[in-house]
Every structure is written in C-alpha cells, then in structure tokens.
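Have a look at this one.
Removed: one protein chain of the complex. Kept in place: all other protein chains.
The block that comes next holds subunit A.
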Amino acid sequence: MSSRERSSRERILGRVRRALADVPREEAPYERAVERDYLREHGTRTVAETVELLAENLADYRAVVHRCDEDGLPSVIAGLLRERGAASVAVPPGLEEAWLADTDVTRVPDRAEDTAAALDRVDSVVTACAVAVAETGTIVLDGSPDQGRRRITLVPDHHICVVRVPEQVVASVPQALERLDPLRPSTWISGPSATSDIELDRVEGVHGPRTLEVVLVDGAAASR
C-alpha cells in the first residue's frame, strides 16, 4: 500500500467513525443484533423425498438427471460420453478410477501448467461434488481432488457431475453452507448457464457448459 493509499485508509475509517457518532457504544453485539427466526429448511421430508426433490429441481432448471447405483455408475458415465460423441474428457486428479472404467475416451488430466485454450478443445468433464441442495436444485463444487480446478468445469461444454445420495444431499441453503469450508473456492451450479438478456427469452448456455448432466448415485448409506 502506497502512503497515499494508507492515508486514504485512515481517511475512510475516520469518515466511517464520524458518520457513526450516533451509534451507542453498548449496542447489542452481532450475536444478539441478528435474530434468525427463519427456517433451517422448508417443509419436512424423508431422506428419500429430499433426494427426489433434488432430482425434480435439477430437472426444473434443465439439468439432465440420471440415477443409478454404485455398480452401474461406470456404464452410465460411459454411455453419457458416448451419446455426446465426446473424444476427450477432463479428469480431476482425485476422481475415483472406477468411474471411468467403462470408457476409452481420451483422458485429459487436470494440470496447472495446461492453458485454458487447451482445455477449450476438451469435449467433456466428469467430477464429483461437495454437496447438493435439494430445495434449490444446486450442486456445489469446492475444488477438492475429485472435483479439480474451477476452470475444468467451466470451459468444456459438457459437464457430468456425480452426486452420492443421500449423503451428499442437504435440504437447504443454510445446511449447505454449514458443510462448506469458506477458505476453499466454491462454485454453486443450478442448471446450465443461462441468459434472459434478449427480450427476456431464456437461452441456455452462454459461457459455461451448455449441457449439465447430474448422476445421482445410490451409495451404501441408502440401503441402511
């Protein structure tokens, strides 16, 4: 910070303090100033119903939803890549090997040294997710090894995201935030990118992947 900027810092903080001269010192602290009378989640649902709601809301925002069990996952993913006609797929470093066991599409590892332009030539990407929000139809990525760098789910035009149900599914936004680490970069995705900028006509897919496929995988927890 230059000395000029340092003085701006002091100037701004000084202005703020003078502006707030009317605020009593003993005013309630944060914890008591904010009442949280709102709900932690909307409605009561069984675990299965919450997963069902996620599927509905994802589809409502035009994500393509698939469901399978753990054993069926590799063939589902292979099928999606085949249908898409993908020649290459970006792969995060920590993605479960088995998920791609059934496909021979060329794998492009997620590496720091590759350029975004190189990534622009990759057809698809497969990732896991950090958490999924049923009420809003949202999947959240947090850059964990099975999700990779943010750009790999941005530049390719086709994103396949695997959600383990029910353990990765929460009902609401408040519950999702609780599960996330703010220090990790997060990307909240609700359907493919969209714009309504031209006469309010909704057009899917401007810059992000124009096709978002979400695979809900019933894990071991479901049978418990």
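Following the convention adopted for this analysis, a contact is a pair of C-beta atoms (placed from the backbone, for glycine too) under 8 Å apart; a residue touches a chain by one contact, two chains touch by 3 or more; residues count from 1.
Here is the rule we use: contacts and distances are computed from a predicted model.
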{"item": "Record-based protein name (UniProt) of the chain missing from this complex, from \"Branched-chain amino acid ABC transporter permease\", \"Glycine betaine/proline transport system ATP-binding protein\", \"Uroporphyrinogen decarboxylase\" or \"L-lactate dehydrogenase complex protein LldF\"", "value": "\"L-lactate dehydrogenase complex protein LldF\""}
{"item": "Hidden partner chain, residues of subunit A it touches", "value": "1, 5, 8-9, 11-20, 22-23, 27, 30, 33-39, 42, 57, 61, 112, 115-117, 120, 133, 135-138, 143, 149-151, 154, 173-174, 177-178, 182-201, 203, 205-208"}
